[in-house]
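Before I ask anything, let me first share the structure, which is written out below as structure tokens.
One protein chain omitted, others in place.
Entry: subunit A
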Amino acid sequence: MLRVNNLEVVYQKIILALRGITLDVPEGKIVALLGSNGAGKSTTLKAISGLLAGDGGQIIDGSIKFQAEKINGITPDGLVRKGIFLSMEGRRIFKGLTVEENLIAGAYTRKDRINIKGDINKIYEYFPKLKTLQNRKAGFLSGGEQQMLAIGRGLMAKPKLLLLDEPSLGIAPLLVKEIFQNIKRINEEEGMSILVVEQNANVALSIADYGYIMENGRVVMHGESARILADKEISEHYLGIGKEESGNNKIFRRRQRVIW
């Protein structure tokens, strides 16, 4: 469905953020894109959704194909119309608008305006909390509620491919679980393909079908999520999942040095 091929991105014409990244999102699947800070995850999502220009970024090589059509160079609103929707990092809901207005804003590019009311109710079904807050200004919501709203707003656009940038950022672990279960449910019920960028590798891989691990603007590892989770070396080295002692041992060994 989405194929990113050998993509290179620079910021301000000098900082090379992506050094030839290649990844695939198959129809109806959840793909997780993992990695540490500064690995290039968010840049990848912004490149796909055409939002690089606002940050001074530029694609210098490679291609992005969506349903076999080359899409780099299309404007952000054109991409939303084609069915790619990015739910940006840090939620970015419209603070001065009410919850309901935020949801309507998500449906901005849709032609079938009569169905919007029904779809809003569907969002309230996924996230019952939002219904009770529907007339509140979104800026007054808690972080978790804002994240639900940000995902709901994405669903209102009825995209074929939903890109989620760090849906767990700044949210309590219990709520993170709930939000990810909802993401899984949305994927199953709506058949929506989802590409999710996460720091919290464990929770992302628990719902994803496939995982990519990025480092320094490259994909260093990819595979079925079950395989990544099972592979001890990958989990420990790249994702910080794994036994505490093994890590401690290494630190201990390094600490044995000459004491003055």
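Note that a contact is a pair of C-beta atoms (placed from the backbone, for glycine too) under 8 Å apart; a residue touches a chain by one contact, two chains touch by 3 or more; residues count from 1.
One rule holds in what follows: contacts and distances are computed from a predicted model.
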item	value
Listed names "Branched-chain amino acid ABC transporter permease", "Biotin-dependent carboxyltransferase", "Cytochrome c oxidase subunit 3" or "YCII-related domain-containing protein", matching UniProt entry of the absent chain	"Branched-chain amino acid ABC transporter permease"
Listed residues A:L16, A:L97 or A:L169, member touching the removed chain	A:L97
Touch criterion as defined above, residue of A:E27, A:D77, A:E125 or A:E224 at the omitted chain	A:D77
Which residue of A:K41, A:R153 or A:H222 touches the chain not shown here	A:R153
Full-complex contact with the absent chain, from A:L16, A:I59 or A:A105	A:A105
Sites on subunit A contacted by the missing partner chain, in the whole complex	49, 51, 54, 75-77, 79-81, 85-88, 92-97, 101, 104-106, 108-109, 137, 139-140, 143, 153, 157
